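Could you have a look at this structure, given as structure tokens, before my questions?
Moving on, here comes subunit A:
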Amino acid sequence: MYLKSTRYPVRFISFVTIIIGMLSSPCAMAAGSVSEKLVVYSVNYPLAYFARRIGGEHVDVHLPVPAGEDPAFWMPDSDTITAYQQADLVLLNGAGYAKWVDRVSLPGRRRVNTSASFRDAYIPVEQSVTHQHGPGGDHSHAGTAFTTWLDFSLAAQHAQSINAAMSRARPAMADVFEANYQKLARDLEKLDREMQRVAGQYADRPMLASHPVYQYLARRYKLNIESVTWEPDVMPDPDEWRMLSRKLQAFPADVMLWERQPLPETRE
Partner candidate 1 sequence: MMDSLYIAWRYVTWNRGKSLILIASVTLIAFLPLALQLLLDESEQQLRSRATDTPLLLGAKGSALDLVMNSLYFDDSMPPRIGLDASEQVDASELAYAIPLYMRFRARGFPIVGTSLDYFDFRSLRIGEGRMMTLLGESVIGADVASKLGIGPGDSLVSSPDNLFDIAGVYPLKMKVAGVMERSHGPDDAAVFVDTRTAWIIEGLGHGHQDLARTGDSSVILQKDDDSVTANAKLMQYAEITADNIDSFHFHGDSSIYPLTALIVQANDDKAAALLRGRYQDHDSYQVVRPVDVVDGLLENIFRIKTVIDGVIVIVGLATLLTMVLVFILSLRIRQDEMDTIFRMGCSRMTMARLLLAEIVIIVAASALLCAILLTLVSANSASLVRYLLLS
Partner candidate 2 sequence: MIAVDSLHFSYPASTFRLSIPEFSAAPGEKLAVIGPSGSGKTTLLNLIAGISLPQSGRVFIDDTAISDMNDAARRNYRIAQIGFVFQDFRLLEYLTVLDNILHPYRISGALVLDRQVRERALALADSMGLGDKMKRHPDALSQGEQQRAAICRALLPEPKLILADEATGNLDPDNKSLILDLLFERVEAHSATLLAVTHDHELLPRFDRVVDFHDFRASGA
């Protein structure tokens, strides 16, 4: 979250760090669930976090993504898929997040697309060329941006879906789940307001992002973000620096968002 030779806004950055931390620190859960506990498998950390907040001690939340793997592009092995298949609930992010869910068999009834309620609010991204072959005619492999939870109002909708699914699965606990959800929703609402307040200070100010993952953040909080594809732990090559310089001429950003601390050399 540093741009060379610019002052960085500490508060904003700490804020985003928390959120990024939420999405990128997969947590392997310990086994040993009590049988009556609702066994929940999630595809990413935010959903797992929401599930734990809502379910509390009544749920066993699993996020079996190994450390160092990006849950969005990870492919589970057969045993892990089997574990997902046997869960009481499988929490999916939707919006094309975690492509692996489209390539495996998961039980439809216990699978919850937590963003189904705001499917219309997905942000499309063109990332592929159209091609044609065979009887199918023209087609392209276009997608949608999937980091939906960076819009805290949408994050609350994810949580609401989780609350509803858990209550359906354990009707006796519905009141507990609802109370926990209300608390979480208030927290998310607070975050949303805080974010709006902080982001208000940066309205229309050009910002760069190391990866194109801030679409929902930018839309909700009216931030002017453009992206490159830089890895925090890799020093960009001279070509990438040249392209950045060109980009900055048209888009004079003085803040850059990183999902992790970049290398000191990059910062320099």
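Picked so that all candidates are chains of the complex that A comes from, given by their letters.
Here is the rule we go by: a residue touches a chain if its C-beta (ideal position, glycine included) is under 8 Å from a C-beta of that chain, and two chains touch if they have at least 3 such contacts; residues count from 1.
These figures come from a predicted structure and were not determined experimentally.
Candidate 1 is the partner touching subunit A in this complex, chosen from 1 or 2.
The part of subunit A that touches candidate 1 in the complex is made up of residues 75, 78, 81-82, 85, 99, 102-110, 128-141.
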